[in-house]
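Pasting a structure here, questions to come.
Shown here: the complex without one of its protein chains, the others still in place.
Presenting subunit A:
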């Protein structure tokens, strides 16, 4: 049964702007699973919003929907879609808005939670769930309306491997029940066992196939240091042995050996969702105040918000939280102005990253991956001595990966100590060391150091 059909659909965010989607043709039937891939910022999320019917802007072309079609949309950033404090309230939110009597809600909510494999008390606080559980909760909150079509925006980037396998099991069951799925995903291979139709969206055009960029070894742009000082090896961040615990809670993880970050090295911090990576970064930046002070030293001082100025940069997991100006160039120049640094660095940075076309665009309208890169570039302009990055590679295609690594390598050559978190192993020759945060233990993990330094 056909659920939805696009015929010659074009869409843009303003008549003076380039079209985001052009002459799209797509037909989705019950029980089908479609995957759309494409470069960062190509309009994949806009396509999902269009399919979900939540775009209030006008479009050209015809969109046919089955008269009884109900769609569910799970957005890229889980934090923006979860509204309520408890699991039960979150799933019941849509029902409340539809005016369903309270006594009829309970069985629907319980069924939706069972379908996604969440066997939790309804009063479980949402904040205690792992990201994988939160993602399944978001799906449950959509399933409660009994949608025929479920739209998922880049689940792989947000979830760790365990979360992905949990999600796969849920999606397999939903397809078997006749639900149609549309996934937007850079890493289509992770969901290959359920995907039936592959699409690629590039330059606004949708065609069959999987989007791939040139996988040939990329010729890295020569790294040019602005400062060029010889400061490799100096300890910029140090931590003695500690147990990390929130006030009044059991320890989240312990670090029996302590760790150090040296100037000029890129260290990854790898751990599952909810392991405590973000909390550690916030502690290092002085953003987290715990009663039990951690034995941390950053740039020779105990971490405190505001004392480091341009010497420390923190990239948050949600880039939209640190973007506030009305255009990209102003965004990048803001901190340069604040710390009285040359504003020309911003233009040069955009030029180096081949992002000059974004200079006049609003950072709030960019895709998740583009926002991540712009937020990172804004920090990189300051050439901080210590750079803390919370999952900087989320939502990026290979081309953007290359840009991020170009930036990180350049900063590293300038003597910045970089600590970046990820929920997957980061395989890149520029990574000096890896810290592993697994099963409540933070420790250094060998990643074949010789191989790293060869060449």
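The rule we apply is simple: a contact is a pair of C-beta atoms (placed from the backbone, for glycine too) under 8 Å apart; a residue touches a chain by one contact, two chains touch by 3 or more; residues count from 1.
Here, contacts and distances are computed from a predicted model.
J.: Using the UniProt record as the reference, specify the protein name of the hidden chain from among "Core component of ecf transporter", "Glycosyltransferase family 2 protein", "ABC-2 type transport system ATP-binding protein" or "DoxX family membrane protein".
T.: Record says "Core component of ecf transporter".
J.: Among A:25, A:57 or A:438, which residue is in touch with the absent chain?
T.: Answering carefully, the residue with contact to the hidden chain is A:57.
J.: Identify the residue among A:25, A:114, A:321 or A:365 that touches the chain left out of the display.
T.: Only one listed residue reaches the unshown chain, and that is A:365.
J.: By the contact criterion defined above, which parts of subunit A meet the unshown chain? Give residue numbers in ascending order.
T.: Given the touch definition above, subunit A has residues 13-16, 56-58, 60, 325-327, 362-365 touching the missing chain.
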